[in-house]
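Encoded as structure tokens, the structure appears first; notes follow it.
All protein chains but one are shown at their positions in the complex.
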Amino acid sequence: MLNKKILISIFEKLLNKAKSSYDSFNAADGQIGDGDLGVTILHGLEEINNNISKFTDDMGFNFKLCSQAFVKKSGSSFGTLIAFSFMNISKNLKGKSECNHEEIVNIFETALKTILERGKTNLGDKTIADSLNLIINKLKDNQNYSEVFKTATKQALQDFKGKKIKIGRARMFEDKTKDLDDPGMFALNRLTEAF
Amino acid sequence: MLNKKILISIFEKLLNKAKSSYDSFNAADGQIGDGDLGVTILHGLEEINNNISKFTDDMGFNFKLCSQAFVKKSGSSFGTLIAFSFMNISKNLKGKSECNHEEIVNIFETALKTILERGKTNLGDKTIADSLNLIINKLKDNQNYSEVFKTATKQALQDFKGKKIKIGRARMFEDKTKDLDDPGMFALNRLTEAF
Amino acid sequence: MKKIINDPGNFVEESIEGLVKSHPDIYSFAKDNRRVITRATKEKNKVGIVTGGGSGHLPVFTGYIGKGFLDACAVGSVFASPSVEQIASAIRNADNGKGVLCVLGNYGGDVMNFEMACEITGSEGIKTKTVIVADDIASASIEEKLKRRGIAGMIFVFKVAGAIAETGASLEDTFNLASLANNSIRTIGVAVSPCILPEAGKPTFEISDDEIEIGMGIHGEPGIKREKIRKADPLVDDLCKRILDDFRLKSNDEIAIMINSLGATPLEELYITSKRVHENFLKLNIKIIKSYIGRYATSMEMAGMSITLFKIDGDLKKYLFSKSECPFWTN
Partner (left out) sequence: MKKIINDPGNFVEESIEGLVKSHPDIYSFAKDNRRVITRATKEKNKVGIVTGGGSGHLPVFTGYIGKGFLDACAVGSVFASPSVEQIASAIRNADNGKGVLCVLGNYGGDVMNFEMACEITGSEGIKTKTVIVADDIASASIEEKLKRRGIAGMIFVFKVAGAIAETGASLEDTFNLASLANNSIRTIGVAVSPCILPEAGKPTFEISDDEIEIGMGIHGEPGIKREKIRKADPLVDDLCKRILDDFRLKSNDEIAIMINSLGATPLEELYITSKRVHENFLKLNIKIIKSYIGRYATSMEMAGMSITLFKIDGDLKKYLFSKSECPFWTN
């Protein structure tokens, strides 16, 4: 079950985790990208938390605020994809004050769909989409969210060891990326430690 | 007495000294100026030595070669003043194969006159002109050239301790220059160690 | 950190305010958004040309606003994409009924945000088309040309798109010429030292004293290959060869070149580079009609440079050389 109160506590926990992981996220991105992933995640979550007092019982409205926070603070791919995802999630949840399990699964499905569409990526390209996909699969027969998030994001990292990253500038490094985690997937996994 | 052979040996010795003093000359200049004094002196002396096989019995011609060497290799004040000095000395010595003591004194007087004129400086401004002036004074009653050069250039440094440098960009540092040797005077003194 | 700045958090705001204050005849803030710069005098009856992207690359992007160049620009934070809202504002400001051409570099965030902004403004009735500049041959193979990043070559696209738009050409014709330019440009660069992000206060990457990076990105991201530093001539020969392997030219083909400093690399070194580029092309009887040497697309104080080749014939040549008014371009 997800409601305003739970959402607030999630974002508080995520923010703390983003603070302590700031350098490691930047470093992970810096190995193949421009090293701003920590910045993107931290600034986005900070902005959400700055606006958390505006949260209402309307979960659609809350996700809209979250989307605006990421739109405002992030100019990198990750932040933009999250912003688009939050926007579409917000449309689905308009007027709702509580999400049941089905609706929670739908939140992740919406995010996945948005990312694949906006990011012009496919599953298997070794991006956050692949982590989300695994989360969705596992959620189908497990309602222990914390456990699902942790195991799914971890398994995603393992599944893609030895595979090349096929998007963004990471692509340029070819085989080098086989040995590296995708920074976005790495960050998602670390963030689940918050729960 | 000065002739072609002695002049050649002088420039050989000076070159060796300039090589071993390269860094210290640059450093002395670098404290208040652009740090190129070692470059100027070394390159000028190298070029003279590269042309030493062209030296003839005509001392005027030899000094002309020396002047051209400094014209070619140096773009800094010191090199330019030396080039002008050599040029005027060359005019005085045209056709002469040997210089007696009086003519040797005259070489320094010509250099001093040229430097004050071209450099638009006065005695007392704490420049190489002051060192030359002391050399000339001492030469009047001492024909031990090596001794005169050493003691005069050393005394010049001492006489000007505590006095401000009044030319070039050194002037900008005002009182700081009281504690510092003028780089050109310092270099002249060091070079006399060659003899 | 040795930067002449105030609060790092105001770096972008203050620098664009300085730009507008310094050249009030050329640049202006959009009325509705302080992160959008427009021309000081809005044109009528022409296709608007819009760009946008991260800060820290001046004169790219904002600098190229001006008569015969761009109409508006959305200004992101340092090395970060502008937001959808900022881009949408730039599009609205640039439109005057004939539609808007967006010209941007191929970076994930920028591409996604422009796409979204075009959807939003499209729903408001503004016709847009987009050219995504992809000139960096180091960032993807020729088979994947569409995935290449946009770097210095982008300015040539700004120039010809801006020039044809100024004649009153249609959105379609403007788009076609800009696309043709995009396909006629190849760039490759090297980085020799990193830059410092104002907020981070430390270098974006480390590179040892005897190494260089081939194919560096203008966001301070690592290049494709780290090599021992070489003398300029063999380095330039290598870069020219990579470009010519990628883009076959024939004898008597006409080109323009751009030798672009990433920031710190001085003009002297760019001219040492240019000398060799001229010699190489002369041997192949390829005609360099014009050389642009300087700082056109930078990464703040990063040291390094890029070489851009622009094959010009017909309209491309005509519009490259047509007059424009921009503080960072001499006609």
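Just so it is clear, A, B and C label the chains in written order, and each chain counts residues from 1 on its own.
Convention: a residue touches a chain if its C-beta (ideal position, glycine included) is under 8 Å from a C-beta of that chain, and two chains touch if they have at least 3 such contacts.
This is a predicted model, so every value here is computed, not measured.
J.: Shown chains touched by the missing chain?
T.: Within the full complex, the chain not displayed touches B, C.
J.: Taking the full complex into account, find the residue in C:S83, C:N113 or C:T265 that is in contact with the omitted chain.
T.: Considering all chains, including the one not shown, the answer is C:T265.
J.: Among B:R118, B:K138 or B:K178, which one is in touch with the chain left out?
T.: Considering all chains, including the one not shown, the answer is B:R118.
J.: Pick out the residues on chain B that sit against the missing chain.
T.: Residues 30-36, 39, 71-72, 74-77, 79-81, 83-84, 118-119, 167-169, 171-173 of chain B touch the chain absent from view.
J.: Spell out the interface residues on chain C facing the chain that's missing from view.
T.: Given the touch definition above, chain C has residues 1-7, 11, 14-19, 21-23, 55-56, 58-59, 63, 190, 192-193, 209, 212, 229, 231-233, 235, 259, 263-276, 278-279, 291, 293, 295, 298, 300-301, 303, 305, 326-330 touching the missing chain.
We take it that only the chains that are shown with their structure count from here on.
J.: Mapping chain-to-chain touches, which pattern fits: line, ring, star, complete or other?
T.: Topology of the interface graph: other, matching no listed pattern.
J.: Computing the C-alpha centre of each chain, which chain sits at the greatest distance from chain A?
T.: Chain centre farthest from chain A's centre: B.
J.: How many angstrom lie between the CA centroids of chain B and chain C, rounded to a whole number?
T.: 54
J.: In whole angstrom, what separates the CA-based centres of chain A and chain B?
T.: Each chain reduced to its C-alpha mean, chain A and chain B end up 74 Å apart.
J.: Show the residues in chain C shared as contacts by 2 or more other chains, in ascending order.
T.: Counting only residues that touch two or more other chains, chain C contributes none.
J.: Send over the residues of chain B in touch with two or more other chains.
T.: none
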